[in-house]
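Only one structure is covered here, and it is reproduced in the block below.
For this view, one protein chain was removed and the others were kept in their places.
And then chain A:
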């Protein structure tokens, strides 16, 4: 066990609040869990040295951090600063059908329900999920009433000042037939350590549009998860955009717990320098007639490393499942690295499944050809390969969000060099 984890457990033991039974459970599991090594499959390519060495503190003075503006997009804001829920910056006027409440302030009945749902979707195998269970002090509960169509996107921002350690946790529940858009964003100033986990329970016929931005870079250690429980005829459309950092790890779980549910996951990552980004995406088809489409694309430059593990598990009763998983990668240097592992586990006999992973290098001949026509090397790279990522940006249902992130990605891409 690492010193860091020992310390985290000790801190967790010091917290006593409404979630006490759940926190005790998590601490119990943590104390039985071995600290991952290279032989731990879930962390095989992602060493935890930067967590072990972290000197980030969980009590750091907050300094005027606020969520980024996105042109043409008005959002309901849910803001955490260094792990604490920021009432001032969070929206107080909410549309009808939407409630956002600190778990500690819920009435008894709702609190009992929230305790029951806490960690019921996020699988307990996620080590840092357990850490988050134990340490996330301000757990916020978001509820969208049955039938409500919440047009304004809800943005969950976790803002960290330099040197901060923070653990944020949100529980989202969409009632029957409800519709909502949720954006998760982490913004960190450097030398930070964060865990940010959100669980989504999507009731029958409900629809969730989801975005997760992990654009923190440099010396930030960011670990998180988005976990979705899909009930009958519910739908989710998720987009993940990530850069890398000293350690950036994301776990997603999509659970088809009802029939005829539909999940789409589009993820893209652009890594440069010595960055690392690790995406573990798991889909559980536990019930029949579900569909999943997963497109994961990455561009890795310099000495950066990407890890993708995409597992689709089709249970014995999940007949008529349609599932597709595709991972395409582009390496821009011969020192760049991608470890990709698509896994299909199929126990039902009447299903359609496909998976594939490809790794390509930048076409140096095409690059040269464009240069001989006067196009600069950097512009040529963008022309040759931006389309590959752009296609996924085009699939983002929210146009304002797409137009916000497109130039950010384009600029990063233009800085990445072919080596």
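In this section, a residue touches a chain if its C-beta (ideal position, glycine included) is under 8 Å from a C-beta of that chain, and two chains touch if they have at least 3 such contacts; residues count from 1.
Heads up, the rule we're going with is that contacts and distances are computed from a predicted model.
Per its UniProt entry, the chain excluded from the display bears the name "Fe-S cluster assembly ATPase SufC", taken from "Fe-S cluster assembly ATPase SufC", "Iron ABC transporter permease", "Extracellular ligand-binding receptor" or "LLM class flavin-dependent oxidoreductase". Here one chain is not drawn; of A:53, A:352 or A:377, the residue touching it is A:377.
Contact between chain A and the absent chain runs through residues 363-366, 368-377, 379, 383-384, 387-388.
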